[in-house]
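Just one protein chain is left out here, and the rest sit where they should.
In this document, chain identifiers A, B, C and D correspond to the written order of the chains, with residue numbering beginning at 1 in each.
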Amino acid sequence: MESIVNCAAYSDGRRVANVKLDEINLVLKQPDQFVWVGLHEPSSEMLNQVQHEFGLHDLAIEDALRAHQRPKLETYHDSLFIVLRTAQMNPEHHRIDFGETHFFLGSNFIVSVRHGSSLSYADVRMRCEKTPHLLRKGPGFALYAVMDSIVDQYFPVVDELENELELLEEKIFHEKFSRETTEHIYHLKRELLELKRAVSPLIDICNRLMRFDFELIPEDTRPYFRDVYDHSLRINEMVDTARELLTTALEANFSLISISQNEVSKRFAGWAAIIGVPTMIAGIYGMNFKFIPELNWHYGYPIVLAFTFGTCIFLYILFKRSGWL
Amino acid sequence: MESIVNCAAYSDGRRVANVKLDEINLVLKQPDQFVWVGLHEPSSEMLNQVQHEFGLHDLAIEDALRAHQRPKLETYHDSLFIVLRTAQMNPEHHRIDFGETHFFLGSNFIVSVRHGSSLSYADVRMRCEKTPHLLRKGPGFALYAVMDSIVDQYFPVVDELENELELLEEKIFHEKFSRETTEHIYHLKRELLELKRAVSPLIDICNRLMRFDFELIPEDTRPYFRDVYDHSLRINEMVDTARELLTTALEANFSLISISQNEVSKRFAGWAAIIGVPTMIAGIYGMNFKFIPELNWHYGYPIVLAFTFGTCIFLYILFKRSGWL
Amino acid sequence: MESIVNCAAYSDGRRVANVKLDEINLVLKQPDQFVWVGLHEPSSEMLNQVQHEFGLHDLAIEDALRAHQRPKLETYHDSLFIVLRTAQMNPEHHRIDFGETHFFLGSNFIVSVRHGSSLSYADVRMRCEKTPHLLRKGPGFALYAVMDSIVDQYFPVVDELENELELLEEKIFHEKFSRETTEHIYHLKRELLELKRAVSPLIDICNRLMRFDFELIPEDTRPYFRDVYDHSLRINEMVDTARELLTTALEANFSLISISQNEVSKRFAGWAAIIGVPTMIAGIYGMNFKFIPELNWHYGYPIVLAFTFGTCIFLYILFKRSGWL
Amino acid sequence: MESIVNCAAYSDGRRVANVKLDEINLVLKQPDQFVWVGLHEPSSEMLNQVQHEFGLHDLAIEDALRAHQRPKLETYHDSLFIVLRTAQMNPEHHRIDFGETHFFLGSNFIVSVRHGSSLSYADVRMRCEKTPHLLRKGPGFALYAVMDSIVDQYFPVVDELENELELLEEKIFHEKFSRETTEHIYHLKRELLELKRAVSPLIDICNRLMRFDFELIPEDTRPYFRDVYDHSLRINEMVDTARELLTTALEANFSLISISQNEVSKRFAGWAAIIGVPTMIAGIYGMNFKFIPELNWHYGYPIVLAFTFGTCIFLYILFKRSGWL
Partner (left out) sequence: MESIVNCAAYSDGRRVANVKLDEINLVLKQPDQFVWVGLHEPSSEMLNQVQHEFGLHDLAIEDALRAHQRPKLETYHDSLFIVLRTAQMNPEHHRIDFGETHFFLGSNFIVSVRHGSSLSYADVRMRCEKTPHLLRKGPGFALYAVMDSIVDQYFPVVDELENELELLEEKIFHEKFSRETTEHIYHLKRELLELKRAVSPLIDICNRLMRFDFELIPEDTRPYFRDVYDHSLRINEMVDTARELLTTALEANFSLISISQNEVSKRFAGWAAIIGVPTMIAGIYGMNFKFIPELNWHYGYPIVLAFTFGTCIFLYILFKRSGWL
C-alpha cells in the first residue's frame, strides 16, 4: 500500500499516532481528534476503503480517481470536496507540468489525493506540526496549509514566464526578428492560457471558503484563506498582464518587421538607381550610329565616365540624406 | 409508430412493464411508478397524444415539434421543458453534426424527443437499469443520465477540434503558409463559434437544475447535475482557449508571412545587385568611344572579367554575412 | 382619419364591435371587454384624443409622436408603454429598412402605433380572432401576438445577412480580393451593428414582461413572452456570431492579400533573374575589347546562346521546385 | 456680482420674486416656495455665501469651485450634489468643447453652477415658466429641465462625429488613402473616447434619480428622468457603434492599402517584364561574335524588331487578362 504517504491522528495540534486505514474508525470516535491522510495516485480499491471509513459521496470518489478535473469546490452535506491544480516548471523542456490535488474535508478529517507532477506535502505537514497552536484549529487549518503551499508554487512558474517574456522583448526590440520569435510568442501565449485555466477558479474557491461554508471552516481559520485568495488574485493579475503584453509584443514585432521591410525596399531602390544610371548611359554610347560626335572626342570616354560616376555619387549622397540608404 | 423508441414503466428503479402510449394514464395513477418515454422525430399527432397523456403546455409541444431551438430550460407549473443540442464529429466531411434533444420532465414521467443527428439513448437506459439503487431516485435521475451522456459526447468533438488546431500550428510554424491554412483557420473558428453557442447555455441550465427547481429534482439527485455542470464548464473553457489560440495563430501566421516577404525582398535585392554589377561594367566597355585605352590592352578582357566576378563574389559574401541571402 | 387602421372591442376573445374613437369610453366601462386600436403614423391631434380616452401619460404620448426611439418598456402606474423596432430587408437597395411600433397597454385596452417601414398587423389580428380561446386572455395576449410577429420578421433579415456573409467568404477564399470585398465587409459590419442595437434591448423587455409586471400580463400569458424572449436571444446570438466571423473574415482577407503579395514578389524575382542572366552574359560579349578569344570562335555564338538559355532553364526548374514560380 | 445669472423664488410654478442672495433665507422659510439660483463661474466668496444660505456640505462646495470633475451624483443627508459635463461642437476648430454644470438640489432650492463652455440656461428657465403646471412639481422638475437640455446638446455633437465618420468612409473607400486619413481616424477615436467619458456616467446618475432618491425627487417627477436616462443610453450607444465602426474602418483602410500595394507590385512586375524582354534580345544581338548569321541577313533587323515587340504585345495581353496590369 505505497500510495498512502502518511496517515496520522492529531489532538490539540499535536500528532498523537500514526493510524492504519482500518483503524481510522476508532480515531474518528474520539471527540477532540482529527485524522490527516495523504494519498498519492491511489488505486480504486483504496479509495473505496477511504470512502467507507469517512462516509464520502460516490460522485466525489469517482472524481478523485480521475485526474484532468477543473479546479472546483463541492459541498456534500457533511463534507467538502476540493480539486486544485498544481503547477511546476519543468526545467528540461521549458514548459509547465501540471498536476492535481484533491481534498476531502470533514469536521474531523482531511484527506489529500495527489495526481501527476507535484511535490509531496510532507514538508507542509512538518511545518504544521511545528506550530501546534495553529494546527489545533483543526483540519480546516491543515487544508489552508496545503493550499497555501500549492498556490506559492505558482509564483516561480509565473516568474519564469515573465522572464521569458522579457527575453522575448529583448529579442523583438534588439535582435533580428525570426520565425522562432513568433513561434515562441505563440507558445508562451498557450502556456499563459493553460495557467489561467488552472488559477482563475482558485479565486472563487477561496472566496467561498472564507465566506460561506461556516461549519467546516471555523471562524478563526477564515482569515488565513483570505491570504490564499489574495495570492490567487495576484497570480491571476500577473498572468493577465503578461497576456496583454504578449498581444502587444506580437503587434510590435509585426510593426518592426514592416519597418524593416520598408528599409529593405528603400535601400534596394537606392542601389538600383545608382547601378541603373551608368548602365543607361553606357547603353547610349554603345549605340552603333554612324554619327555620334562624342565618340570621336579624344577625352570622350573619361568625361562620360566622370560624369556618370559623379551622378552616382550625387545620388548616393541624396539617398543617404533622405534616409533611403 | 416507429418514432416511439421505447416506453416503459419503472418502479423502485426497475423496469416493471413496457407501456403503450394510451395506457400511460393507468401507470401515472400508481403512486410509486414513473414512465420513461423515448421518441425520435415524432409526428405532430403523436406529440399531441403525448401532450394529452401528460398534460403538457401548448408552447412546449410546439417547440418540441420544431428543431433549431436554443438550448433552454423552461418551467411550467408542474413540469420542466428542456432543450439541449447534441454534437457529433462527422468523420467524412470533417465537420460537426448538431442534433437536438428535448425533455419533458414531471414528477412521475420523463419524455425525451430526439431530432437530427444524435445517438440513441438505449445504451443510457440500459446502464440505468443496471443500477436500480440510483434509478430509484426517479425521473430526475433519468434526466441526469441522458444529459450526462449528451455532454460526454462533446468531449471527442472538442478533442478533434484541438487536434485540428495542433495540425494547424504545425503547418503554420513548420510548413509554408498557404491560402488553405488561412481558410482552415477561418473554418475552425466558425465551428468553435457554433460549438460555443450549443454549449454555453448548458452551464446556466445545469446551474438552475442543481439549485432552483426543488420539487422535480429531489435533493439527493442534485449533486449529479453538478457533475454535468462541471463538464459543461470544462468544454466551454476548452472552446474559449481554442478560440483565443486561433486568433493568436492567425496573427502569428500573418507575422510569418511578413517575415517571409521580407526575406524574399532581401534575397531578390541581393541577387539583383550581383547580376546588376557585371551588367553595368560590361555596358561601360561596350561603349563605342574611339579612345578607350583598356580596350586595347592585351589582358583587358580577363582583367575586367576577373574584377567583375571578384566584385560579385565580394557582394555575395557581404550579403550572406548580413543575412540578406 | 386614415391613420386609424382598426379599432374594435373584444369580449371573451371574440370581436363584438368596431368602435369609433369617441365611443371607446363606453366600451371601457364594460367589465369583460377590451379595446384593440391600431394606428399608423397618427397626427398629434389624434394621439391627444387617444390620450384623453385612455388616460395616458404626457411623456408616453410625446414619445409616441416621434420615431427614432430606442426599444424600451416603461411602466406608468396603470399602463405600460413599449417601443419596438421593426426590420425588413429592402430588396432593391440590399439594406435593412427599420421601422418602429409603439404600444400602450392597459388592463382593458391595447393601442399599437406604427411608424416608418413595417408590415400592417391586420394579419396578426385576424390570426388572433381565429383562436378566441387564447385572445380571451386579454390585451396582454394581443401584445404577445404582435411582438411575436415583429420578432419573427427579424429572422429573414438575419438569414439574408448570413447569406451575404457566406457570399463574402466565397469571394475571400475563392476569388481575387478586391476593394469591393473590403467595402462590402465594412458595410455588412455596419448593418449588423444597427441590427444589434435594434434587437438587444428586446431581451431585457421580454425578460421584464415575463417576470415583473404582474397585473397587466396575467399569469397564463407570461409563458408566451418566454417564446419571444427566446427568439430575441437567438437573433442576438446569430448577430454576435456573424460579427465575430466578419472580424475574422477581414483578418483572413488581409492575410490572403499578404500571401498573394508574397507570391507576386517571388514570381517577379524569379522572372527577373531568368531575364537578367542572359542580359548580363550578352552584355559581356558586347564589350569592345580587342582580345576576347571567344568572339573569334566559329561556334562561339551558338555555344554562348546554348549556355545562356541552359542557365535560364536551370533557373526556371530551380524556382519552380522551390515554389517561387 | 456678475456671476449670479439669475435668482428667483417660485410659488405654485410661477415666479413670484427676484431674490438677492442674502434674502434667500426669508424665502426658504415660506412653506410653498422654492428658489432657483443660476451661477456662472462663481468666486469662492460667493460660493461660501451660497453654502451658508442653503447649509451645504464643505466637500460639495470644494468640488463646485474646481472644474474637471467626473460626472457624478452625491447624496448629502438633506441635499443632492450633481456634476454633469456639457459638450458643444466648436465650429472653428472642429473639436468638442467640454464644460461642466454642477447642481445643488434641496427640498426647496436648486442651484446650478456653470463652468467653461456651455450655453446659458435662461432659455430653459423661460420654457419652464411657461408651463407652471409642471414647474409646480418643485425644484426636481427644474433639475430635469436643465439636465434634459444638457443631454439634448449632445445629439448635434454626436451627429457631427457621425458625419465625420461618413466622410472618412467616403475617403477610405473612394479616394486614395493618405497619412491625413489615418491621422483623422485617430483623432476621431480620441474625441469619441472623451465623449464616452462624459456621457457614460450619466446613465447611472439618471438611473439613481429615477429609482432611489425618494424624498427630493417626487414620485410624479421621476418618469421625466427616465426620458433623460433614455437619451443618455442612446448617445452612449451611438458613441459605441461609432467606435466599433472606426476600428473596422482602420482595419479596412489598412486592408485597402495592402491591396493597392499588391496592385503596384503587379503592375511594376508586368512592365518590368515588357521592358526587360527587348533589352535582353537587343543585348544578344549586340554581342560582338564574329559569326552570328542573323546579323548578316538583309531583313534581320526588322524581323528581330517585329519578333521582340510581338513578344511585348503578347506579354501585355497576357498580363492584362490575368489582372496584373
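Throughout what follows, contacts are C-beta pairs under 8 Å (C-beta built on N, C-alpha and C of every residue); 3 or more make two chains touch, one makes a residue touch a chain.
Not measured: the values here are computed from a predicted model.
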Omitted chain's touching partners, listed by label: A, D
Selected from D:His40, D:His57 or D:Arg208 as touching the chain missing from the view: D:His57
Pick from D:His94, D:Arg127 or D:Arg267: which residue touches the chain that isn't shown? D:Arg267
Per the whole complex, from A:Ala17, A:Leu59, A:Ile292 or A:Leu318 the residue touching the absent chain is A:Ile292
Which positions on chain D touch the chain that was left off? 57, 59, 63, 69-70, 72, 74, 76, 176-179, 182-183, 185-186, 189-190, 193-194, 197, 247, 250-251, 253-254, 257-258, 260-261, 264-265, 267-268, 271-272, 275-276, 278-279, 282-283, 285-288, 292, 294-301, 304-305
Name, in rising order, the residues on chain A that touch the hidden chain in the full complex. 169, 173, 223-224, 226-227, 230, 233-234, 237, 241, 244-245, 248-249, 251-252, 254-256, 258-259, 261-262, 265-266, 268-269, 272-273, 276-277, 279-280, 283-284, 286-292, 323
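As a working rule, only the chains that are shown with their structure count from here on.
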Quick one: superpose chain A on chain C by CA and send over the rotation angle as a multiple of 5°. 145
Measuring from the mean C-alpha position of chain B to the mean C-alpha position of chain D, what distance in angstrom results? 41
The positions of chain B in contact with two or more other chains are 251, 254, 258, 261, 265, 268, 272, 276, 279, 283, 286-288, 292
Given which chains touch which, is the overall layout a line, a ring, a star, complete, or other? line
